[in-house]
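These notes are about the structure you will find just below.
Every protein chain of the complex appears in place save one, which is left out.
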Amino acid sequence: MKRIAAIFLMTFGLADFFLARAALSINGAGASFPEPIYSKWFDEYHKKDPNIQINYQAIGSGGGIKQITEGTVDFGASDGPMNDDQLKSFQDKHGFPVLHFPTVLGAAVPTYNIPGVNAELNFTPEALAGIFLGKITKWNDPALTGPNSGVNLPGNDIVVVHRSDGSGTTYIWTDYLSKVSDEWKSKVNKNTSVNWPTGLGGNKNEGVAGLVKQTPNAIGYVELIFAIQNKMPYGKVKNSSGQFIKADLASVTAAAAGAAKDMPADFRVSITNAPGKMAYPISSFTWLLIPSKFSDASKRDAIKGFVKWMLADGQNDTEALAYSKLPKEVVSMELKALDKVQ
Amino acid sequence: MATTSTTVPSAGPFLGSRSFLARLREGDEIARLVTLLFAASVVLITLLIVYELWQGSVLPRHKFGFAFLRTSVWDPNFDNFGALPFIFGTVVTSAVALFIAVPLGIGAAIFLAELAPARLSDALEFFIDLLAAVPSVIYGLLGIFIVVPVMRDVIQPALKNTLGFIPLFKGPAFGIGFLTAGIVLAIMVIPYIISVSREILLSVPRDQREAALALGSTRWESTWKVVVPFARTGIMGSIFLALARALGETMAVTMVIGNTPAIAASLFSPGDSIASVIANQFTEATGELYTQSLIELGLVLFLLTFILNGLARVLILVTSQRGSAHA
Partner (left out) sequence: MNARLRWRKFVSNFMLTMTGVCALVSVAVLFFILGYLVYHGGASINWDFFTKLPAPVGESGGGMANAILGSAKLLLLATLFGVPIGFFGAIYLAEFSGSKVAFVVRYAADLLNGVPSIVIGIFAYGVAVQPFKHFSTFAGGFALGVMMIPITLRSTEQFLLGVPRTLREGAMALGASKWKTIATVVVPAAYRGILTAVLLAFARVAGETAPLLFTALGNRFWSNGWNEPTASLPVMIYNYALSPFEDWHRQAWAAGLVLLGLILVINIVARAILARGISVPRA
């Protein structure tokens, strides 16, 4: 028994020694909305520079904000910008500010699973707000049948699926609903997690997509790539110009066009319900949250190196995963802002 | 030195009459102190847990007081936190679990203790112990991919068609929800009930059974009217133990309960439990009050299991002592 234990320990120590020596490891956590592109980037970047491995855990945007504030991770990530209180509590705790760096643009889409319906549905802002407020409960409600005249919607109960964890996708979704519905704004408001009036909770984008897929008559919201990869149908949404727009690279880029021109210096900007005829209304930037001071210079250089690579070569990976590239103006602003990280 | 509280024949500390110095020289005193250090650290860690939970939940305890347990709003956006939906979910799922697990578990325990030949009984007990060792995340895995679809497509529609007039079985069949979580929990706690109840039943003195049989009882009557009542408190203990386990269970419940803070009459409704809301939100709760409210939920859970475990131990002890006093 002792000998077995000793052999076990030896192999294990050796394995650990050889496997784990390689790299400087950097830990980040947060948004699951950009997880596909982040895990792709960190994988690529590790191949490019085997000495650096960036471990990203998609624990949700709320988690990204919390853990960077606690200082338990080297960087955070969020789909909703930190609010003033959160920025202040970071400043108070650490004595220096935390910076936002946009990485890509994404979209949240209404995805559904209605047996017998394969058509692409049209959603008005009123219909989405009604469904998520629990006021529209049947798929054949006039608010839904109106804009979808060719589709035979059943009289089944709608099963609403939302995120159960703190999430940037929720932030984008509720940010949008707050802009289009006063009732939503006063009753629920926007945040990474809210007090949902109705529905089931799924954990992370994966959980929501999974629940929608497994539950007939469900509707939920997920990041575009999750809908595409899972071959789930998702609907068009009526934008501020009255057009029903499908989320894709062009329509999300269109939503960012206005914001790119007068981007605030701290990059905290909302582009939901953006003006523009072709703009998809539930679009957003997603941000890395990087402290402006690092005690460990090698970590700082590695993170800055990564951000530079991400703003240049990294942007080429985005479109394959259905994220839109950053506008050029934003990229050059970010390169300047990177100097603030010390 | 005689310990009266344990059932184990205590070997007891055999402190001799040698002087302290002599004991120190022989190393006994050192050994005693070193082992004492380890034993004390057990107490220390336990106290530290209580301290962490208590200290970590100062804000909501002051802000909400006992209203925390009575309010049903969980709204991080407006800094309003109430534990009621989670307490409700924890209690309902555990109740469903016991409703299913108790008859099954006790039935099985009676079979193993009273009917099955010793060989078979031991073999089955072996498998049941293995079942108790299956980790909860695996129950969750099976829950998601097997129990949920079966519930949604077969069991819930069937219940709705036959018992749909009772509010418990109304509403849409999602597959996930209180009932499903309760069933998964039931499967998880059955081994505990069987194992402990079987031990208790086996400790019932032979003469009790034989007397009943001699008086002309059938085998079932002697079991149900003599043996089981004799073991009643111990069996209750095993149920409390199972209940404590069900209340604190996290992963399997989180995976199938629906994660929606809701208080609903229907068992088909999705809900949330104390343990699963902590698992879902703890790493990402922004804001002190939000985090601390989750820690207070942890404190509530800790107290609940603490009370139940205490009750369980007392009951089991009482029965086994009565058994051994008889033997």
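A and B label the chains in the order they appear, each numbered from 1.
By our rule, a contact is a pair of C-beta atoms (placed from the backbone, for glycine too) under 8 Å apart; a residue touches a chain by one contact, two chains touch by 3 or more.
Because the structure is a prediction, the values reported are computed rather than measured.
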{"item": "Identified contact with the non-displayed chain, of B:191, B:237, B:258 or B:287", "value": "B:191"}
{"item": "Option from B:65, B:135 or B:167 whose C-beta touches the chain left out", "value": "B:135"}
{"item": "Residue of B:53, B:196 or B:226 touching the missing chain in the full complex", "value": "B:53"}
{"item": "Omitted-chain contact residue, chosen from B:110, B:185, B:242 or B:315", "value": "B:110"}
{"item": "Contacts of chain B with the absent chain, listed as residue ranges", "value": "1-3, 5, 7-11, 13-14, 16, 23, 26-28, 30-32, 34-43, 45-49, 52-53, 56, 103-108, 110-112, 114-116, 124, 126-131, 133-138, 140-142, 144-146, 187, 190-191, 194, 218-221, 223-224, 244, 247-251, 255, 275, 278-279, 282-283, 294-295, 298, 301-302, 305-306, 308-309, 313"}
{"item": "Residues of chain A (touch criterion as defined above) contacting the omitted chain", "value": "1, 9, 12, 15-16, 19-20, 22-25, 27, 29, 35-36, 39-40, 42-43, 46, 53, 55-57, 59, 70-73, 202-204, 206-207, 209-210, 213, 225-226, 229-230, 321"}
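Here is the rule we use: only the chains that are shown with their structure count from here on.
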{"item": "Of chain A, residues touching chain B in the complex", "value": "29, 59-67, 69, 85-86, 157, 159, 164-166, 188-196, 199-203, 211, 214-215, 217"}
{"item": "Residues on chain B engaged by chain A in the complex (per definition of touch)", "value": "73-78, 80, 148-149, 152, 172, 174-176, 254, 258-260, 270, 272, 280-281, 283-287, 291"}
